[in-house]
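Part of the complex only, each chain left as placed.
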Amino acid sequence: MNPRYIRPVVLCGFVLLWQLVAWALDSRYLPSPLAVLATLWQQLRNGELLFHLGVTLLRVLVSFTLAMLAGVALGILMGSRKTWDAWLDALLILGLNIPALVVIILCYIWLGLGETAAVLAVALNKIPTVVVTVREGARAIDHELLQVAQVYRLSRWQTFRKVYLPQLYPYLFGAARNGLALIWKIVLVVELLGRSNGVGFQLGNYFHFFDIQGILAYTLAFALIVLALEATLLRPLERHLNGWRA
Amino acid sequence: LEKVRVGVLEFGTVNWEMDTLKYHKLDEQNGIELDIMPLASADASTVALQGGAVDIIVSDWVWVARQRAAGQDYTLFPYSNAVGAVMVKPDSGIKTLADLKGKKLGVAGGPSDKSWLLLRAYAKQTAGLDLQAEAEPQFAAPPLLNELMQRGDLDAVLNFWHYAARLQAAGMQPFITVPDVVKGLGIDSELPLVGWVFSEKWANGHPDIVKGFLSADYAAKQILKESDTEWERLRPRMKAESDTIFTQLRDGFRAGIPICFGDREKQAAANTFKILAETGGETLLGTAKPPLDNQVFWSGFGLPACAE
Amino acid sequence: MSFLSVDLQHKTYPNGVCTLRDLRFQAGKGEFIALVGPSGTGKSTLLNLIAGLDAGFEGRIDYPADTTLSFMFQEPRLLPWLNVEDNIRLVLDAPSRQADTQRCARMDALLEQLGLADFRASFPGQLSGGMKRRAALVRAFVTQPGLLLMDEPFQSLDEPTAQGLRQLLLQWWGETRPTVLFVTHSLNEALLLADRILFLSARPAHIILDYPVPLVRPRPLATSQLQPVRNELLQQHPELLSGIPTFYQPACP
């Protein structure tokens, strides 16, 4: 099959299967995709979905950017300098393993129930995971190629852009994909605990009443956005950057 | 002895009662064996009930009404009348509902919380104030709200009774309680909001268990109502930081013990439901619509005090 | 006047391998020096030290600080994610030598001369071994360095191509007169190109013979015409190409 059609076919197949299973089980814990779509549509029409999704996406965007910038910088530092690694490693492990809940609560308490606290809490949860991934990449850097850059006196920026970064791409893509997913998971908890809008806030409501249909409708909306992002941005970018491997 | 599995918050108020019940072997005396499943969050208990891991949990009748409308046959028997209160600082200058305008008001339980909806209806009715739009409601987890209130980040907070009790011990004042609100809305009766929730089908299949459990629970309540020594025994469970908090919690609990649940109360619930439906709309009720389904309340048991 | 002065007590790798010991020589500005020595003795190590890529050694290496370098490594070391042209442009764009039209024209000419004109857009992974090497040669030639380090640059090329490149190198050296250090395993190649040949001992490497090539330029291209000089040299110093000599094996400190 032409690979361009595989993805849509898989998605349709998935929805179809879901519909069939939903019919067969006829359980309120597995609403049919049609019902979920209906809820989605209704929420879309009355504007709630767009509002909450918009708010959440904004938070995701800001904290994603923050976390990637800080995480990549720290990851490269720790991966390329042994001393920095030794100094920061223990704190990294601590940061990595503090429960999200703790960070969120402390942020809310110290910074108040505001956007700053919310976004910061998410970013803080995310940064260590980016560092861990990128650090591995920086450790695996090919020094022979860096020597080329050094001998020919490339500027720091050129060396970074053309020699260093391309070796990190696989790690960056991994970190970005996982990062988006993790942030989305944490933003929900953050919103559940202390915001008055956003998808997490809505999901909290739905969860309280066990409205799985509503939960799935919001999940679907976010998943569709990520799928679109994959198809229009991440995948083409990755294909472009990996052209030389073919 | 027949086993009955009950899901309760490990450190919630319900567990105090269960502890007393177990300690005095009231379950055996009523022909059942109580099996307590401790849980760590309110949502965990609903998951447990729906997943079939427990037979009985504590929840509220709006939740039951909504689940029934969605095809679940849950039913409820009153457990407590104690609900929340709006707490303010003594020097906050908030005297009337109208003073809440533009204030930061912490709300526990989310925008669909019953107390919050009733408060909104009441404010609308008496002060013409739309709290949702004209105050600044902040929805957050109850313990977080308490802390933020004590830090002065909030002007007022609507919280569940045992959290409110702690705030009162910390020097805050109740500005208005939920029973006040209910009364103000013209509902002239005691109104239980939370209760034991179980499947109607299961209850019909095991009427003795339900009866036994509810009787045992009633007996436990009576002990807690009368005996101070019993409370001393429970004290470690309550994690009361001070005597004041301890007393507040004890008295609050006692005040919430339902005395009677008859037609009058059911009517009150139906009226309240109408108000909730108006304020909360579909977000709150889902597919449920007034009038309130009669079967929401379990009729297989009556409180002895109003048997007549 | 000496342009480059190398005065090494020793170079020992962290794992204890001692590669260079008491290695000293000087090179005049514009001099063409060939380095000949057995495999594994420390020729690449020496070039690395001179290029400043490794500071872990005892001794001194001096040349003017503003000297621009080109280094043709033993392996091509192209960046696999850049195509041939971008690999070359990368060094053209370095801050010390902004790419101007003249340099770009030079790049085009070189690509043409080395038979890579049709492969400007190919990635290194799509080139043959010899083509990668030629692309690396373009990269080394296109910048106009004051000091050119070449580590067996013409290995793995067919004879006609290699011969053409030797001529090209000589012509270009005649024009811009960089100082050249040229590692090779071929005595003929060294005789053909260099002003001086430094013969290195087996590891730890030091200089066993500093040989000024007694040939005028332009030199004969055919091997047969180099033969007399070669024979005389080997007669005087039979140990030079006799495999791994064992007469000098001091331990490093």
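The letters A, B and C name the chains in turn, as written, and every chain counts its residues from 1.
Operating definition for what follows: contacts are C-beta pairs under 8 Å (C-beta built on N, C-alpha and C of every residue); 3 or more make two chains touch, one makes a residue touch a chain.
None of these values were measured; they are calculated from a predicted model.
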Formula of the full complex in the shown chain labels reads A x2, B x1, C x2
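Operating definition for what follows: only the chains that are shown with their structure count from here on.
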When each step joins two chains that touch, the fewest steps from subunit B to subunit C total 2
Looking at Cα centroids only, farthest away from subunit C lies chain B
With centres defined as CA means, the chain nearest the overall centre is A
Separation of the C-alpha centres, subunit B versus subunit C, in whole Å, is 86
Here the gap between subunit A and subunit B, centre to centre from mean Cα coordinates and rounded to Å, is 38
Chain-centre distance (mean CA atoms) for subunit A and subunit C, in whole Å, is 49
By the touch definition above, subunit C meets two or more other chains at residues none
In the complex, subunit C touches subunit A at residues 48, 51-53, 68-71, 73, 75, 77, 79-83, 90-91, 93-96, 123-125, 139, 143
Interface with subunit B, subunit A side, in the complex: residues 28-29, 105, 108-109, 112-113, 192-196, 201, 204-205, 207-211
In the complex, the residues of subunit B that touch subunit A are 43, 46, 50, 63, 66-67, 70-72, 110-112, 137-141, 144, 147-148, 151, 153, 283, 286
